[in-house]
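For reference, the structure discussed in these notes is given below.
With one protein chain removed, the remaining protein chains of the complex are shown where they sit.
Labels run A, B and C following the written order; every chain starts at residue 1.
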Amino acid sequence: MPTAADITAFLAKEFPQTKCTVESVGDCAATVRHEVGVAELRPGGTVSGPVLMEVADVALYVAILGEIGIVPLTVTTNLNINFLRMPSSKAAIVGVCKLLKIGRSLAVGEVSLYSEGSDAPVAHVVGTYSIPPSARASAAPSTGPAS
Amino acid sequence: MPTAADITAFLAKEFPQTKCTVESVGDCAATVRHEVGVAELRPGGTVSGPVLMEVADVALYVAILGEIGIVPLTVTTNLNINFLRMPSSKAAIVGVCKLLKIGRSLAVGEVSLYSEGSDAPVAHVVGTYSIPPSARASAAPSTGPAS
Amino acid sequence: MPTAADITAFLAKEFPQTKCTVESVGDCAATVRHEVGVAELRPGGTVSGPVLMEVADVALYVAILGEIGIVPLTVTTNLNINFLRMPSSKAAIVGVCKLLKIGRSLAVGEVSLYSEGSDAPVAHVVGTYSIPPSARASAAPSTGPAS
Partner (left out) sequence: MPTAADITAFLAKEFPQTKCTVESVGDCAATVRHEVGVAELRPGGTVSGPVLMEVADVALYVAILGEIGIVPLTVTTNLNINFLRMPSSKAAIVGVCKLLKIGRSLAVGEVSLYSEGSDAPVAHVVGTYSIPPSARASAAPSTGPAS
């Protein structure tokens, strides 16, 4: 299975615009980090919603690739986000993903998003990715964290 | 704050149809349980989706009442459920709720649903409840598990 | 493709507990109806949330079966409901489903739920069903309402 470095190299090619870095991956989980600067802020000093959604989406993607291997055609089908608290303008956003299921065709996971250094999540996401049939043929997906 | 017995008595009055029992409540969390019998099953031997949704809804409600007190007008505004694995036809459904936020007007929590005795969640729910202004005046909601 | 009568007969076998009736089906849409009586009400005189969720789930299922044929293993994977207004205790619940996509493995649709006779939706649902591979082999799913 790919390492954090493998996935980082893949993301740099697949998502060249993303500023997310892979902090850890494995065991049906992943942690990613996104620096916060002027481009990520809204007036009033909070991180914009689309930045939070991107971090969650990347965290899910990284966690899934860590289980099924580098499968580029794995795509998000559903993402549900609840915004909980105003993020700090002075801290990076950290996304901590735990997978709930890795099936043959669908993977589901949840992501808690934090302002780095705080224990209170700023947002919570649950998302589903569709895994293409070719990936299922070549890789044997695990059955997830709890089966 | 109300005990599990207080909330059980309240549920018997407010939701007389529910078969859910309160196993525990407190610390921004709750566990509820729903027996599975013929009325809960679909042909093929799986628990019907609406039963899972009801258990999650009650688990969220109980966890919130455990923090803000017995506030009947607290109502669900949003509920998002992902069905993960087929539940057993021979086990009760257990819902384990953790609150993500208790604000002045909204409370958000997640619920993992299990077939009793299994570690693999059969479904995962995130839901939001609206707390009426009167409750906010009389009770001082905590700021949630992680603030 | 199956008629409303075909699907009604199938539901009576597959979901013997449901009180939903199929009002219409076809053209990537369906309308279902659920009588409201004592069993569906909560004290205070409103229809319980799980009843609304069930009506939405059945409306989606019926609309999908109307496109792909009677495929019993088609199962809900995700359902997101927003509760908008308090339903009347004296009117049936009507669910009007429009499909947004029918793909090879996933179908997505939205459902507006009404108290019969009112134009204001009491709830809105978006749901996803997974279509089993066998169905995809034997039936040629349409590409949905808008492709």
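Quick note on the criterion: a residue touches a chain if its C-beta (ideal position, glycine included) is under 8 Å from a C-beta of that chain, and two chains touch if they have at least 3 such contacts.
What you see is a predicted model; the values in this text were computed from it and never measured.
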Study note, to complete from the structure: Considering the complete complex, of C:Ala29, C:Ala92 or C:Val108, the missing chain is touched by C:Val108
Study note, to complete from the structure: Listed in rising order, the chain A residues that touch the chain left out are 13-17, 39, 42-44, 48-51, 53-54, 57, 72, 75-83
Study note, to complete from the structure: Touch rule applied to chain C and the missing chain gives residues 80, 82, 84-85, 100-101, 108, 110, 119-121, 124, 126, 128, 144, 146-147
**Study point:** Interface with the undisplayed chain - residues on chain B
**Key:** 77-78, 80, 105-106, 128, 130
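Assume only the chains that are shown with their structure count from here on.
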Exercise for review: Give me the ID of the chain with the smallest distance between its Cα centroid and the all-protein Cα centroid.
Suggested key: B
Exercise for review: Could you label the chain B-chain C interface same or different, taking same to mean over half of its residue numbers are used by both chains?
Suggested key: same
Check your understanding: What rotation angle, rounded to the nearest 5 degrees, superposes the C-alpha atoms of chain A onto those of its identical copy chain C?
Key -> 180
**Study point:** Rounded Å distance, chain A centre to chain B centre (Cα mean)
**Key:** 27
Review point. When the C-alpha atoms of chain A and chain C are each averaged to a single point, how far apart are the two points in Å?
Key: 32
Practice item. Express in whole angstrom the distance between the two chain centres, defined as the mean CA positions of chain B and chain C. Key: 24
Revision key, fill the gap. Multi-chain contacts in chain C, i.e. residues touching at least two other chains, fall at 77-78, 80
